[in-house]
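Next up is a structure, given as C-alpha cells.
Only one protein chain is missing from this complex, and each of the others stays in its spot.
On to subunit A.
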Amino acid sequence: MLSPIQVLCSDITTLSLEPEPFASYTEADIISTVEFNHTGELLATGDKGGRVVIFQREPESKTEPFSQGEYNVYSTFQSHEPEFDYLKSLEIEEKINKIRWLPQQNAAHFLLSTNDKTIKLWKVSERDKRPEGYNLKDEEGRIKDISTVTSLQVPVLKPMDLMVEVTPRRVFANAHTYHINSISVNSDYETYMSADDLRINLWHLDITDRSFNIVDIKPANMEDLTEVITAAEFHPHHCNLFVYSSSKGTLRLCDMREAALCDKHSKLFEEPEDPSARSFFSEIISSVSDVKFSHSGRYLLTRDYLTAKVWDLNMESKPLETYQVHDYLRSKLCSLYENDCIFDKFECAWNGSDSVIMTGAYNNFFRMFDRNTKRDVTLEASRESSKPRAVLKPRRVCAAGGKRRKDDISVDSLDFTKKILHTAWHPNENIIAIAATNNLYIFQDKLNSEMH
C-alpha cells in the first residue's frame, strides 16, 4: 500500500502560483473558498471581493513533459456584489463563503456560489464556434441592404477563439436570516441544502422562489441561544441523509425520511469531555469548524480548533481517530482568545481514497495525516519555499525553549496572521490546492499521481 505521505514529502512539487508577487494585497483578494469539481479538471476559488476564479488543468502533453497537468486561469467573474439590507441597516458582504460544483451532465459546467445571504447557480460554458454567412447581416453584424442580396447561403459554423461564458442561471435569495455557512449538493442532483447559523433549508435546483426548512434550532427566546450550526453536508450516496455540526462540538446525522422537520437527529456524535482538561476555552475549541463525509460515505471528518477527528457513522460515542493539528497552542489559548484567533474556522479535506486527511494551520503551515500508517507531515505554503518544481520540505514546530533542530520554528515565532483556512484535494489524484490569504498554491505528488 502506498504511503502517500512519505512520497509527498520528498517529491511534492509546485505546479503553479498566482502570478506577480504583490508587495501588498487588498482585502478583496483574500481567498475565502477553494473547490475542485468532480473530475478535478476544474478548480474554483472565491474571494472576499465576491469574485470567482476558475482554473482548468491543461491536458498532459507528451511533447512537453514539464507542462503536465498545470492549472491555468479558465474564467473569472463577479459572482456577488455588496448589498445593503435597508431593513436592518446592515451591509451584506459579497465574500464568497462556499462554492460547490454540480456533477457534469452535459458540455457545460454548473456551480453554486454563496455569500452570507444569497446562493447563485452559474453556468460555465465554452464557445469555440460561431456562425458565419448570414444573409441579412454582414460580418460585423450590420444589416445588409436587401437590394444587394442576390443569392441565399446557409450560415456555417466556423471555429473561433475559445470563449468561456459564465451566466447566472438561478438566484436563490431571501431564505436566510442568518449567515450562510454551508451549501451541499445532494446526490440526487436535483436538490441542495444551504445552512446558516440557526437553520437549514432544502432547495430544488430549478425552483428559486421557495425552499423547505428542514432544521431550525432557533430557540423561542434568543436569550436561551447557546449553540449554532457551523457546517452541514449531504451524504455522498444516500440522498436522505445529511449531517450538521454545531458550535458545541456535536454532529447530528439526520434522515429526511423521518420527518419534514429534522430537528430531531437520527444520530448524535459527541465525544464526552475530559473533565481534567476542562477550561474556560473548552467549548470554544470544541466548536466544529468543518465537517466532510468521506468519499465512501462511511466516515465523517471534522475539524475543531486543535484537532481533526475521523468518526465512524456507526459509532456515535467517540471518534474513531483523533489527530492533533497544533497541540502546542493548547497552552496559548488565552492569548489566542484575546487576539481572536481562537475563532478561526479551519477546513479539512479527504484524499480520493479516504486514506489521508489534510487541514490547515498557522504560519502558512498545513498538515496531512495518513490514517493507515499514522504518519503525519507539516508543510508550508509560501513563496520562498514553493518555487515551481521545488520539493516541499517538511517543517517542524518545536515548543518554546525545547530542543530545537535547524529549520525548526518555535511556537512563539509563528505568524498567526498567516493562516491556511481553505484547502482542497483533487478527487482522484494527489493534487492539493491550498489557499494562503490571497495566494493559491497547487501541489502535486509527481511520483505517485494516481491515488492508491
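Here is the rule we go by: a residue touches a chain if its C-beta (ideal position, glycine included) is under 8 Å from a C-beta of that chain, and two chains touch if they have at least 3 such contacts; residues count from 1.
Going forward, contacts and distances are computed from a predicted model.
Per the UniProt record, the chain missing from the shown structure is "SERTA domain-containing protein 3 isoform X1", taken from the list "SERTA domain-containing protein 3 isoform X1", "Trafficking protein particle complex subunit", "Elongator complex protein 4" or "Armadillo repeat-containing protein 8".
Screening A:F77, A:Y134 or A:F416 for touch with the missing chain picks out A:F416. The omitted chain makes contact with just one of the residues A:L198, A:V215, A:L251 or A:V325: A:L198. In the complete complex, the residue from A:V215, A:V228 or A:V243 that touches the missing chain is A:V228.
Of A:S279, A:S296 or A:N372, it is A:S279 that touches the chain left out of the display.
From the set A:T177, A:S296 or A:N372, the residue in touch with the chain omitted from the display is A:T177, counting the whole complex.
Contact between subunit A and the unshown chain involves residues 87-93, 116, 177-179, 197-198, 221-228, 230, 247, 279-281, 283-284, 287, 331-335, 337-340, 343, 411-417.
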